[in-house]
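Quick one: structure below, then a few questions.
Every protein chain but one is kept in place in this view of the complex.
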Amino acid sequence: MQNNTQNTSSGMSLIVKTVARILAGMIMLYGIYIVAHGHLTPGGGFAGGVIIAGSFILLYLAYGATAADSDKRKWYASLCESLGIFGFWIVAILGLVFGTYFLFNIFAKGTPFHLFSAGIIPVCNVAIGVEVAGALVGIFITFAAVKLLERK
Amino acid sequence: MIHYLLGILLFVIGLYGVLVKRNLFKIIIGLIIMEYATFLLFALVGFREHGTAPIQPGVAGKVFVDPLPQALVLTAIVIGLGTTALIAGLAVRIYEKYGTLDIRKIKKLKG
Amino acid sequence: MEGIAMRYFVLFLFAFVMWLILTWPADWQHIIVGVIVSIIVMVLFGRLAVVGEVKMFDPKRWAWFIVYLVVFIWECIKANLDVAYRVIHPRMPIKPGIVKVKTNLKSDIARTFLANTITMTPGTLSVDVDGDELYIHWIYVRDETVEGATKYIVGRFERFLAKVFE
Partner (left out) sequence: MVNSIPLFVVIPLGCAFILPVIGRRWERAGDLFANLVTVTLLGLAIWSVRFIRETTVYHVGGWGAVNGIPIGIYLVRDGLSIFMLVVVNLIAFVATLYSINYMEYFTDKTKYYTLFMLMLAGMNGVILTGDFFNLYVFIEIAAIASYALVAFGTEAEELEAAFKYQVMGSVGSGFILLGIILLYSYTGTLNMADVGRVILDKGASNLVWFVNVLFIVGFGLKAAVVPFHMWLPDAHPSAPAPISAMLSGVLIESIGVYPLTRIMYNVIGFDGVLSNILIVLAIISMMIGGLLALWQWDYKRLLAYSSISQVGYILLGIGLGTPLGLLGALFHLFNHSAFKGLLFLDSGSIVYSVGTRDLREMGELDRRMPITSKTNLVAAMSIAGVPPFNGFWSKLIIIIACIQAGRYGVAGWAILGSILTFAYILKAERYAFYGKAGRDVADVKESPPFMCIALIILAVICVVAGLMLLPNVRETILFPVVNTLTSGTEYIWRVLR
């Protein structure tokens, strides 16, 4: 996937590949925007995470199933998933550790309608975003691999 | 009242799909219709006539749409995504093993 | 190696500008987060997204890009009128077909722009790209030979795109 810009053997046509290559980063940026503004605008961790996953899935679709089918990628996706949800767990038990309640909002709440506000909610959103992105990419890679198996 | 009936009608359509259809993926689609019928019903339960979005500060005396169902429906959708991914994975693996999607031909288990 | 670094930097700039557009009006919180986000995007997609990064900083190319836009809009208006004429005309004088054309453009991005330009111009639609050959669906096939079709369809844009991207 890295340098095979001239490789037309697998995946879709050159136009789709080029456009996917250029746009994937921007799609991911938009996903991160949705995640980061989860406490201010509609959207949030899940919606943004799906968009982030969409940027990778777009690339995999454009470059064909062979690009997606790799144990390393699957492992990275699964790592993202586990670490994201584990981050959420850490944030959640911080409240318990500091002697109050599970999922207690321990951070400063800041001014409403600013990016740094609402305490743990943006942090949780980021964790959920990472988790959802990893999970969806993992699901996609798994199904893509199954399709390959069938073709053989 | 009408939205309750329509939601339950959609639910029953999904249930019909699950019970009657013989193709694995049609059964899955039936399940999804059932799930989404409940989500739709839930979202509609929170609806208020002439209600506005419940995020503006300092608007007294206005009718707000009930925000709780929206948040919960989102949660339920995420759960639905998980179940759907799992069951689709199972169906694909069954297809690999049996070479068919017809549930009448997939019966190694009796009873 | 310097080329690669430049490539990353170009993507970073793109991402940051995009972030500012999304979050406008930007205060310092947005800018801090924007830098971090742009770095993330840069690291993940930097190697992939931009090829031919140095050309970005050539003002002549930007000027040609504007010229290309003007030409494109002009051709677009002409093609619109043409298609509208064919639709409104009682006998509907259309002669649809798929023709093969050749292009001299070498880089991926130039070919992509060419194909997309052809698609966006009413009456023509690029179906597939195979090496330096494009397959175009044409609403009124004026010329079935490769050379003739190339002159009609590709020739309008190719010069400007070559100036911009090659």
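To keep things simple, chains are lettered A, B and C as they appear, and every chain counts its residues starting from 1.
Rule of thumb we're sticking to: contacts are C-beta pairs under 8 Å (C-beta built on N, C-alpha and C of every residue); 3 or more make two chains touch, one makes a residue touch a chain.
Keep in mind that what you see is a predicted model, and the values were worked out from it rather than measured.
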Original post:
Thinking of the complex as a whole, which visible chains are touched by the chain that is not shown?
Top reply: A, B
Subject >> For chain A, residues in touch with the removed chain >> reply: 75, 78-79, 81-83, 85-86, 89, 92-93, 95-96, 100-105
Subject >> For chain B, the residues touching the chain missing from this view >> reply: 4, 8, 11, 14-15, 18, 24, 27, 31, 34-35, 38, 41-42, 45, 68-69, 72, 75-76, 79, 82-83, 86-87, 90-91, 93-94, 97-98, 106-109, 111
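By definition in this document, only the chains that are shown with their structure count from here on.
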**OP:** Compute the distance, rounded to whole Å, between the mean C-alpha positions of chain A and chain C.
**Re:** 29
Original post:
Across the complex, what residues on chain A touch chain C?
Top reply: 1-3, 5-6, 8, 13-15, 17-19, 21-22, 24-26, 28-30, 32-33, 36-37, 59, 114-116
Subject >> chain A partner contacts - residues on chain C that touch it in the complex >> reply: 11, 14-15, 18-19, 22-23, 27, 29-30, 33, 37-38, 40-42, 44-45, 47-51, 108-109, 111-112, 115-116, 126, 128-131
Original post:
Mind pulling up the chain A residues that touch chain B in the complex?
Top reply: 46, 112, 132, 139, 142-143, 146, 149-150
